[in-house]
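The structure appears below as structure tokens.
Only one protein chain is missing; all other protein chains are in place.
Take a look at chain A:
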Amino acid sequence: MLIAEGITKLYGGKKILDGIHLRLERGEFLGLLGPNGSGKSTLVKCLTGEERPDAGTIWLEGKELFSYSRKERAQKIAVLPQEGMEPVPFTVEEVVMMGRYPYQGKWSWLEAADREMVNRVLQETGIDHLSGRFVHHLSGGERQRVALAKTMAQEPELLVLDEPTTYLDIRYQCHLLELIRSWQERKQLTVLIILHDINLAAQYCDRLLLLKEGKLVQSGKPEEVIQPTVIEEVYGVKPLVIRHPQLQVPQILLPSERKSVSLFQQTKG
């Protein structure tokens, strides 16, 4: 689906990305992890064509990414940014309709087929009751769902998400990721997601990539990546790794310098 070879990006002489190779298979749910400043966002900007890498090539379905026209590219790749959707004075329905833009010609003002599609997307994301409401009257969580509905209307083959859960409470976090997961399974969608939360990443992703200082440190299944030594090397914190009781995927707990209260009393006695 997407192949990146030797992606290197410099900012003011500093290497932000250093020869990254990666391969995204169709239908895969790939998570991108790494500490602040490790180059995750820059990598995603390169892979979506927003920034040109200083070296390296990106192939999207066998064709060089930058040889696609803007609209062609937008038919293949959709991006859901961290901040979701700005509080714009448009109705939810109007905004979701904007997702159809890559498919509309300069003169096509008729949108009957697009309308059906938009209605379906509104139902699938469970926001059809909001369709006539103005986006700037909605809460942050609701706006994030509108943003997702807009990307669904875009019918991409690759969905790229840049920390979509940052500003959401756990209810909306779960809801959003479940929606994406079910969409991915239904449509054979390929998902590339930056997540800050290692536990969420382990729970939803098929495969994880770990970045440090612009280099790929580890990639593989969650069990292979989320190991105390690997995490310690990248983040400088040695976590405790346990199994998720339901899903059997690894989950981390943060260590503490402090002994627990009961232990403290025992040693004293």
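General observations
The rule we apply is simple: a residue touches a chain if its C-beta (ideal position, glycine included) is under 8 Å from a C-beta of that chain, and two chains touch if they have at least 3 such contacts; residues count from 1.
FYI, contacts and distances are computed from a predicted model.
The complex includes a chain that is not drawn, and of the options "Glutamate synthase (NADPH/NADH) small chain", "Iron complex transport system permease protein", "Carbamoyltransferase" or "Methyl-viologen-reducing hydrogenase subunit delta" the UniProt name matching it is "Iron complex transport system permease protein". Touching the missing chain, out of A:Ser38, A:Thr125, A:Gln154 or A:Gln203, is residue A:Gln154. Only one residue in the set A:Leu32, A:Cys46, A:Met85 or A:Ile193 touches the chain that does not appear here, and it is A:Met85.
Touch with the chain omitted from the figure is made, among A:Asn119, A:Thr166 or A:Ser219, by A:Asn119. Residues 48, 50, 69-75, 77-79, 81, 85-86, 88-91, 93-95, 97-99, 101-102, 104, 106, 109-112, 115, 119, 128, 131-132, 154 are the ones on chain A that touch the missing chain.
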